[in-house]
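To start, the structure under review is shown below, and the notes come after it.
Here the complex is missing one protein chain, while the rest keep their positions.
And now, subunit A:
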Amino acid sequence: MNSLQHPALQTMLQRGQLFRGQQHIVETNQQRASTGYPQLDQVLAGGLPYGQLHEVQLPGLFCGETALLRAPLQSAERANHPVFWFNPPAQPHVSGMGLSHARHTLLQGLEDDELTWAVSQVVSELSTGVVCIWHPNLPAQAVRQWQRRLHGELLLLVFTCHMNNEARAYHSRLRLQLEQGQLSWDVLKRPGGWPVYGLGERLQAW
């Protein structure tokens, strides 16, 4: 029997904990924001790295994606960094999120071209902070442009309800499924690893 056929190895391979040769070495010294979900953090080598663009695909709004914001917002809070909210689905509640010192800017009611332009401006100018974007389906060109312009420690999170499998220039792509309060995370794309499917988590309130 081929050693790779061993059930334990197969499980590790499926979970992305074991890679074949020539794999990319994950930069462990890169600063990362915890996702709030332990299994997801483990697969992502500690969380979502700063200075990158990440996509989160959702079956609907408020399905558990807010937990992803906790660590980046706390980091911005500590460092008084700017936080940009592009077309948020509801009003961020500063008391609920525990925000006091981070500098917040909301951009509401933006059309597609306005949003693309505004995010490009932010990405070009700032090197620290958090940018959260809600958009049905971003064009590939905009994603590529932002990823290229990103510099420093600016974290970009794109939330979308469109389950898109087309190739995009995101650093990592996550897909969330929610059934009866049970979360299931799929990591569609991540650096240095294959996709990982079905990371189960219990959806907790904020």
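Assume a residue touches a chain if its C-beta (ideal position, glycine included) is under 8 Å from a C-beta of that chain, and two chains touch if they have at least 3 such contacts; residues count from 1.
Following the convention adopted for this analysis, contacts and distances are computed from a predicted model.
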Chain not present in the shown complex, as UniProt names it (candidates "Amino acid/amide ABC transporter ATP-binding protein 1, HAAT family", "UmuC domain-containing protein", "sn-glycerol-3-phosphate transport system permease protein UgpE" or "Citrate lyase acyl carrier protein"): "UmuC domain-containing protein"
Subunit A, residues in touch with the chain not shown (by the definition above): 59-64, 66-67, 69, 80, 82, 88-97, 99-110, 114, 117-118, 121-122, 125-128, 178-182, 203-206
